[in-house]
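Sharing a structure with you now.
A single protein chain has been omitted from the complex, and every remaining protein chain is retained in its original position.
Order of writing sets the chain letters: A, B and C. Residues in each chain are counted from 1.
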Amino acid sequence: MPKHAHGLHLDPAVRTDAKRRLASVRGHVEGILRMLEEDSVYCVDVLKQLKAVEGALGRVGDLVLKSHLAHHVVSAAARGDEARMVDELMELLKYR
Amino acid sequence: MPKHAHGLHLDPAVRTDAKRRLASVRGHVEGILRMLEEDSVYCVDVLKQLKAVEGALGRVGDLVLKSHLAHHVVSAAARGDEARMVDELMELLKYR
Amino acid sequence: MPKHAHGLHLDPAVRTDAKRRLASVRGHVEGILRMLEEDSVYCVDVLKQLKAVEGALGRVGDLVLKSHLAHHVVSAAARGDEARMVDELMELLKYR
Partner (left out) sequence: MPKHAHGLHLDPAVRTDAKRRLASVRGHVEGILRMLEEDSVYCVDVLKQLKAVEGALGRVGDLVLKSHLAHHVVSAAARGDEARMVDELMELLKYR
């Protein structure tokens, strides 16, 4: 049995957008790695960059979450997997 | 005049630890990029991975923040740059 | 036309639980107000109490959110108000 027998997949357009944004996140992380090569780097400059990356990751997450809500959660009752959909979401949103 | 005339630098041991952790974050981001190559990837699996990366970034931030507090903020009064230290921190912690 | 023509209401059992918890939050806020009467109150003790109240409010929110997902969001496609349900949720979860 496959891992996700439910057959719910991330929307292709959102997947493409998420990849593009995540490639940019990777570039940003590499930029911070280069900053950290410098002896004279200042803590607050690193913290600002880390916060910017967290913001960018959050925007990728919002994109995927919105797509999941719109494509999968709103139709859960019709499909009959409401409990699973709700529990998964609550687990994800905890401490968010 | 250099960008940071104050001469405050991130502690070398913390810098090394942050680099190591951030290299692992980059690897994790690359893993998510590979997940996103799959047509059948499930939204919630992507969201869980994004959340894990945010957690790892937060731990790098905590490391740098603790070092900044311990090495620079607690001695600001003695150095005479309290206002700057406090304003920078409050800006960083906003919406955190 | 009523404010909420959709006729979606918070589940009564959840409403009762939320009231009970929120009455306790009010008591906690009153406790902090009393702390703040003391000349010798220490900042960090106030911050800890504020954080505890935020945690308690977050738990009320989780309760109401879970009920909303389970009773209203999962059936949105069947009802035909998906766009509204998704937009409302995304607005609420922003910066959460």
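A few notes on this one:
In the analysis below, a contact is a pair of C-beta atoms (placed from the backbone, for glycine too) under 8 Å apart; a residue touches a chain by one contact, two chains touch by 3 or more.
Owing to the predicted nature of the structure, the values given are computational and were not obtained by experimental measurement.
Taking every chain of the complex into account, the chain not shown here touches B, C.
For chain C, the list of residues touching the undisplayed chain reads 4, 6, 8-10, 12, 15, 18-19, 22-23, 25-26, 29-30, 32-33, 36-37, 39-48, 50-51, 53-54, 57-58, 60-61, 64-65, 67-68, 71-72, 88-89, 92, 96. Residues of chain B in touch with the missing chain: 62, 65-66, 69-70, 73-78, 82-83, 85-86, 89-90, 93-94, 96.
The working rule: only the chains that are shown with their structure count from here on.
Taken as a graph of touching chains, this assembly forms an open line, each chain in contact only with its neighbours along the path.
With centres taken as mean C-alpha coordinates, the chain found closest to the middle of all protein C-alpha atoms is A.
Put simply, the C-alpha centre of chain B and that of chain C have 30 angstrom between them.
Contact of a single residue of chain A with at least two other chains is seen at positions 65, 89, 96.
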